[in-house]
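As structure tokens, the structure follows; a few thoughts come after it.
A single protein chain has been removed from this complex, and every other one stays in its place.
Chain naming follows the written order as A and B, and within any one chain the residues start at number 1.
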Amino acid sequence: MFNLKKIKQNAPAVPIFVWTGLLVGIPLIYVVVLSFLSRDNLGNVVFEFTLENYKRIFDPVYLKVFYNSFLLAALTGLITLFIGYPVAYFTANLEPKRRSLAMGLIILPFWISSLLRIYGWIILLGNKGLINNLLLKFNIIKEPLIMMYNFGTTLVGTAYMLIPFMIIALFNSVDKLDRSLLEASYDLGASKWKTFFNITLPLTMPGIAGGFILVFIPSLGLFFISDLLGGGKNVFLGNLINAQVTKGRNKPLAAAFSVGMIVLVLIVLYIYNRITKDKKEGLFL
Amino acid sequence: MNTKPKRLRTFYLSLFFVILYIPVLSVILYSFNQSPSTAQWTGFTLDWYKELFNDRVIAEVFKISIVVAFLTSILSAILGTAAAIVALHVTKGMEKKINTVMILPLLIPEVALGVSLLLFFSALKLPFGYLTLVLSHSLFCVPYVYIMVQLRLKEIDISIIEAAKDLGAGTGQIIKTIILPLVMPSILTASLLAIAISLDDVVISTYMAGPTSTTLPVHIFSMMRVGVTPKINALCTLILVGTFFIVGLSQLISKTRKQKEEF
Partner (left out) sequence: MQEPLLQLKKLNKYYGSSHILKDITFDINYGEFLTLLGPSGCGKTTLLRCIAGLEAIDSGDILLNGASIKDLAPNKRNINTVFQNYALFPHLNVYDNVAYGPRVKKSMSEKELKTRVADFLELVQMSGYEKRMPHQLSGGQRQRIAIARALINEPDILLLDEPLGALDLKLRKYMQTELAHLQKKAKTTFVYVTHDQEEALNMSDRIVVINKGEIQQLGNPREIYNNPKNLFVADFIGDRNIKKVKVLEKNNNYFRIKLGSSIIDIKCSDYAGGGCNPGETAILAIHMDKMKISCTEIPNSFSGEVMSVHYAGSQIRSEVNVDGEIVTVIEYQNNNSDYNIGDKVYISWEESGAVLLPLEDYVEGSNV
């Protein structure tokens, strides 16, 4: 009897699952299936089971790609955390008017075209770019510095692109912090740094973990940043998948790499869930 | 309070915001440079904008992008709002499941999502173009609408809905006369965000675009890969002005909403 009532109450939720199932669930299942199939010489998919695609992931060349991508995502997470934490912390402590101004400035980049923001770095860092121009003009350097097209530039671009996500996650956490806890800690004789490490940091852990996720996941796939700023010298997962689909015409291999990327995300999400298990804060809500 | 930490705070924040906006400002600045190279500032010009307006291809992809963005925002607004209202109605356990399912598209890296949609749609022999672009863009715009509308719904005093029920309104009437008017500002803001997200997407659009229906960002991306030209600067600057217009609009909406409803 109670089941019937519950079913009736929950029935309107069905279309939601259909929508996500059709556009996320089934395509992902299809990709998993595809990753176990072969292809013929023309690039057509052949329905023949194989583990070849997964074997190729463990080819040192491709393993390096996984390593590169993981390193890029992890470093992006760390850099945005270290730069973003003080920004979030200071912003939360500003007086109301300046605070909403600062929040506005942090959120505004969401609305600015991401290509424009990356393009700005090309203009700044290029051999004939703004920074080289200035340095040459003031005779600080004789030859233009080569700053473009390496791992570092990709990292700068990715971190620059994603830091607003990190700051907002951190800000929400810092802002929820009960100020009287900090005062209590000072009152009990703890120094500023001790209070920060013993009270503030542990209490904002959900924000840190959440921000890390929000930065880590997209940085695995923003292939246009490494294309534009990295110049293709370092190959990342995103570029590899993109190349296999658009040029290499090896769909099963692209599917296997996609599965690999999703597994990487799942591992990180699992760790995130373990860290924030007892805390009520959700990732978005 | 002593002023030293305050000064440190101001310095750090200022430095951060300068670095955050310098790339954007330099793009704008060089869109007015006469020289096609960033090596020198040779004087102010609007030539690049003129050239832009004469570019037929850009006009075409721009039109496609706008259409896709509008359709995406309408579809996402409907789906996201409906899902948020459903989540209000179902049991707590089901609400949690819906929350997870709704943010799922944001938890998968865009490349993986794009590739899986590409492979799936081509297996279905779906024609690539407007349909695939709108569907895929909606997929990751719906979560934003859902989140924003749900936040607003949670603010609504439950007794207001009970009052409507008490006065004789059925579920449909409550949604039409009470819930929708109250969440409308959030729906509008979220729709504008959806437009901005759709207009900005490079990754998924790369896979979803058809042979004759490339979007503006995909086109700009291919231009950028060829090389730096102030024409791109001019184009980016125009897009920036356009999005800021949208931002201004959304600010206006939320401001009037606040004025209307502050108790």
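In the analysis below, a contact is a pair of C-beta atoms (placed from the backbone, for glycine too) under 8 Å apart; a residue touches a chain by one contact, two chains touch by 3 or more.
The structure presented is a predicted model; accordingly, all values stated were derived computationally and were not measured.
**Q** For the chain that is not shown, enumerate the shown chains it touches in the whole assembly.
**A** B
**Q** Out of B:5, B:127, B:170 or B:248, which is the one that touches the chain we can't see?
**A** Within the whole complex, the residue contacting the unshown chain is B:170.
**Q** Just checking the interface: what residues of subunit B touch the absent partner chain?
**A** Residue positions of subunit B that touch the missing chain: 157, 159-160, 162-170, 173, 177-178, 181-182, 260-263.
Definition applied: only the chains that are shown with their structure count from here on.
**Q** How far is the middle of subunit A from the middle of subunit B, if each middle is the mean of its Cα atoms, in Å?
**A** Between these chains, centre-to-centre, one finds 18 Å.
**Q** Which stretch or stretches of subunit A touch subunit B in the complex?
**A** Residues of subunit A touching subunit B: 6, 9-10, 12-13, 15-17, 19-20, 23-24, 26-28, 30-31, 34, 83, 86-87, 90-91, 93-94, 102, 105, 108-124, 126, 128-130, 133, 160, 163, 217-218, 220-224, 227-228, 237-238, 241-242, 245-246, 251, 254-255, 258, 261-262, 265, 269, 282-285.
**Q** Under the touch definition given earlier, write down the residues of subunit B that touch subunit A in their complex.
**A** 9, 12-13, 16-17, 20-27, 30, 37-40, 79, 82-83, 86-87, 89-91, 94, 97-99, 101-113, 115-120, 123, 135-136, 139, 142-143, 147, 150-151, 196, 199-200, 202-203, 206-207, 217, 220-221, 224-225, 228, 232-233, 236, 239-240, 243-244, 246-247
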